Structure formats: structure tokens, C-alpha cells
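Just one protein chain is left out here, and the rest sit where they should.
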Amino acid sequence: MLGLIIDIIVYIFLIIGVFFSFLAGFGLLRFPDVYTRLHAGTKCTTFGSIFITGSVIILGLKMWYLGSADGSVLAIHTAGALIAILLTNPTGAHAIARAAHKSGVKPVGAVVDGLDKVNGKTIKYQKEKMEEKK
Amino acid sequence: MIDYFNVYIIVLIALLICVILAIIRVVLGPTAPDRIVGLDTINTIVISSMVIFGAAFREIIYIDVAIVYALLSFISTLFIAKYLEGGDF
Partner (left out) sequence: MIAFIVTSILCFVIYLLLTTGSGTFGLWSLEEILLGIILSLITGFITRKIFIKKDFRMLNPIRWLIFLVYIIGPFFIGMAKSNIDVAYRVITGKINPGIVKITPDLKTDLGITLLANSITLTPGTLSVDIDEEKNNLYIHWINVDEKKLKGDTVETKYVCGNFEKWVRRITE
């Protein structure tokens, strides 16, 4: 009975994870510019990965409970992969957004752009420098 | 009790379709940052599918590969972003 409940939890976790991964793919295709695509590409894949790795962790704990030494290794290493994803994913998104704004990509249809004052001067300076080289 | 192996293979096929959606964005993307966003998404989905592979075939080494792949792909994303940003390293 307990085994059946754990099976159902694992399947529900897998379905949620796959659904959010699909949402990330469609968001990438549907949104108009870099920043909104980053919203879809970062949040949805991180959330989906939490549920997919979570299902594998539950499977490992179940194997450990049933007396297999492999189960503990599976659960702990998967938790390590989950921590790596959680630490690196938002930092990577931050780096991409910063690089996009510094290389001159404007947000499409923006109501307000507070960063333009800071980066506008350096972008102009870089363009003048490039033209001098030519 | 259904065997886990078949379920994991179905999940892997679904994740493959997500990767194909991201590859369309990498090919279409009008600017370079768009392509990096697609690449970053592909990296995260590949990590979770490696974990699923490890659980389906009961091979722990695949999950170790996933951890190393996560850290290396993070560093490569940072380097491409730094290159686009310009300036000194």
C-alpha cells in the first residue's frame, strides 16, 4: 500500500516537471525580447528540474528503505545535482541579462528604462571607438 | 506495479521535444543574447534528463556526470556573457 502511494507521488512529480519544461520551450518561442524570454527560460526550467530530481530522490529513498545500498548513493548524488542547478541557474540568467543590456539590446515596448542613463554613455563611447578604428 | 523504466523513457522523449523547441529559438534568434538564452535552457533540460537516465539504468556515474556538466555549462555561460559585454577580462 505504501509502495503504491509512493509510486503515485513519483508520477505526479514527473508530470509537473515535464509540464513546466514544456512551458519553458513555448515561452522561449512566444515572448518578444531577450528579457521576457529569460523569465520563461530560467524560472520554468528551474522549477521543472526541482520536481524531476525530486522524483528521483524519492525513488532513491524508497530503494534505501527496501534495503539496497545503491539507493542512498542515488538520493545523495541527485541532491547534489539539484543544489548545483539551484545555485548556478539564477546567476547565469543575471549574467546574460547584464551582457544583453550592455551590448545595446533595448526591452521591447518598455514603459520605463531606468538603466538607460547608466549604460547609454558607455555604449555611445564604445561605438565611437569602433568607428575611430575603422 | 508498473515498471519505472518505461515511464522514464516516455519522460525522456518529452524532454527531447522541449530541447527541440529551444533549438528552434537558437536557430531563429535575431540577436546573440537570444541564442544564449536558448543554450542555457538546453543545458538545464539536459542536466535533468541525465538524472533521469541515471535513475532508469541504475547507473550512479551518469548523475556524477550531470553535476560536472552543470558546473561546466555555468562557467561557459558566464564566459560567453562576458565576451558579449565587451571590456577587459
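Residue numbering begins at 1 within each chain, and the chains themselves are lettered A and B in the order written.
By our rule, contacts are C-beta pairs under 8 Å (C-beta built on N, C-alpha and C of every residue); 3 or more make two chains touch, one makes a residue touch a chain.
None of the values given here were measured: they were computed from a predicted structure.
Enquirer: Touching residues of subunit A against the unshown chain: what are they?
Expert: Within subunit A, the residues touching the omitted chain are 20, 23, 26-27, 30-33, 35-36, 38-40, 42-44, 46-47, 69-70, 72-73, 76-77, 80, 90-91, 93-94, 97-98, 101, 107-116, 118-119.
Following the convention adopted for this analysis, only the chains that are shown with their structure count from here on.
Enquirer: Between subunit A and subunit B, what is the gap in Å from one C-alpha centre to the other?
Expert: Result: the chain centres lie 10 Å from each other.
Enquirer: Which residues of subunit A touch subunit B once you look at their complex with the stated criterion?
Expert: Interface residues on subunit A, with respect to subunit B: 3-4, 7, 10-11, 14, 17-18, 21-22, 24-26, 28-29, 34, 37-38, 41-42, 45-46, 48-49, 52-53, 56, 59-60, 70, 73-74, 77-78, 80-81, 84-85, 88-89, 91-93, 95-96, 98-100, 102-103, 105, 126.
Enquirer: What does subunit B use to touch subunit A in their complex?
Expert: 1-2, 4, 7, 11, 14-15, 17-18, 20-22, 24-25, 31-34, 36-38, 40-41, 44-45, 47-48, 51-52, 54-55, 58, 60, 63-64, 66-67, 70-71, 73-74, 77-78, 81-82, 84-86
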